[in-house]
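Not every chain of the complex is shown here; the ones you see sit where they belong.
Per-chain numbering from 1; labels A and B assigned in written order.
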């Protein structure tokens, strides 16, 4: 943890020659194809004849399917799939630069089939899934035909919280019976969501790391109920959604177990890293966008006879935003590099660092951009309000800041004790 | 500005014997009558048969009218009206304690006829309005039968902003013709909103303080168009609303001028003070509520085998919230006391101080309360998300933080130069 990495590998955090043309291509497609349709896509929410905000209108399907086809045609598809024969041969560092770009427009990640939680779920199926699971769910996920959700409770976090408790999985003959309830299942609102990856407690008496089992199951199994959408500062994020789910005696065959009974923790650990890096880099993309909006506003608007940028503390605000973005990006890239060169386990404290740093930083930059826009900044006339609420949720998603700080501190204290020997 | 006040009056910032029973009564009525109906009232939004979110349902009218009648019956009506024969004989310091209580539940201020922008508008009519204006608008406002909006552009603030430009008022025979557009007219969405108090530029060539004129006019005059509701982090705050208005050749008789042509700035200055103090004290009420929620969560939830409050930095977070609230409240009370003892003009830099301090403080405390609640904190299951977005808007309302800091600094530098002589 002392800033020196002990791998022999060069710590190249720059944009490689390999990824440079992809970054340009992704930027171009976002600017030319996706951004112009993004507002229309989101304005369609709620216009389905049924009035159901979680059903797609014909126009929505037309937009999203058209864009996906275009992304495939341009070879900008599944680029997140690093370290795999099925992927594009990119490193995590490479992909981080792409994720940053995709963070700038809400629809972009899905268009390139790079959106959460699908990437993490595909990764689980790719690494640990049985062949039949790959055929049934991984193939259409990789093709962008279905979507998925991840139903997990962080073991040990706020464990008295009924809504966060691990699902209980009881052995029953050749399978399991699942019961439980969970509040924030992102993506489960989407009508195309066909598969759940689910962590359940199969043996509460077992050793801490052997209590849980990971399952893959169809999203429409009997006994599964979507209770309601949770809202995020009032927004339901339809059609994606963050759903409150309830499982009542859902019977799952034993073959739906991923990797093996009691090995859920192992699967979950393997899943954690890359997705968090992607989240953080998308947050950095949002911060860059907010800074660009701040600079534009500061240059175009005048007050007291001067461009806004030259008034009061605004130079300091712009400078601080630039410095904070640079530092957070470099830390994310370093975490990605540790992941690439030393693996998930070694990268864990680095990922905890960026999980704390990147969303907080992006929140501050967007907040300052809002303030520079006056009332417009929180209105529908700019994307800043939506960006702010989005990055605010990242301070809980995949573990709250406090838990990650705790991880960083424990790693540090352990490393320092070692250094003192 | 050196913390010593030169009036001979005792700086009693405590709750007076006079207001103490009123605070108790307001608390009781909020707890017993208003809070239980608040959620139902807001859930009714959008249920009008027309689908129009800015029309009240029968149930909404029943709730609000019933509560108002009850407030009147309990003698808890128009308590904001300090320094007036029509009021309850309270000082601004007294009323500040009541405003704090009313800040804790969204519907409360309106129930007690103490809500913005009506109080400020009533104050304008009370102090400067012609008798016919008092009969036509002040009387029903004081009775809680109609509502009002304030249509103002802060002169000199972001003056290139088309949406914020002063309305242009052109002399035309015996009256004026108004043209202009403005984005954030709070309360103009309410179907009961019957009167606008409006600042317009009547003579752009005149001396800076004689350019503007204040008008009172019916809200339904020909040529007035409600273009759309502005949203606040996605919320339209219906039925109150923050409306985008457009005035096209609206003809207003000369008798609708308040106080006199070219005296708009004088009227506006007189209006500013108390309303800002009320806003700040309601923000402090929200911070207190957030702290209470934070403490409850910290006590009731456990993680890693301990109450949440005892984990990590949570003691520090609770302590900092308490200290910040206390200090901001005392500063608001001092500003109120300066207003009571030395008047609006002397209170101006104090009010600028609290306009910066109170919303920022409340935002921090609510943000920490959200974080302590995990995902629930931003969901519909707690009021924290709504509270946060509300106090965030206060950092623009009545002038952005930067403008108020500038006012404070100029007053300070001037005072210090004087002190140095």
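Rule of thumb we're sticking to: a residue touches a chain if its C-beta (ideal position, glycine included) is under 8 Å from a C-beta of that chain, and two chains touch if they have at least 3 such contacts.
This one's a predicted model, so the numbers in the text were calculated from it and none came from an experiment.
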* Full complex stoichiometry in copies [only 2 chains shown in place] -> 4
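Operating definition for what follows: only the chains that are shown with their structure count from here on.
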* Structure fact -> Per the C-alpha means, the centres of chain A and chain B lie apart by a whole-Å value of 38
* Asked: Contact residues on chain B for chain A in the complex?
  -> 156-161, 163-164, 183-184, 230-235, 301-304, 308, 311-314, 370-371, 374-380, 385-386, 388-389, 392-393, 395-396, 400-402, 405-406
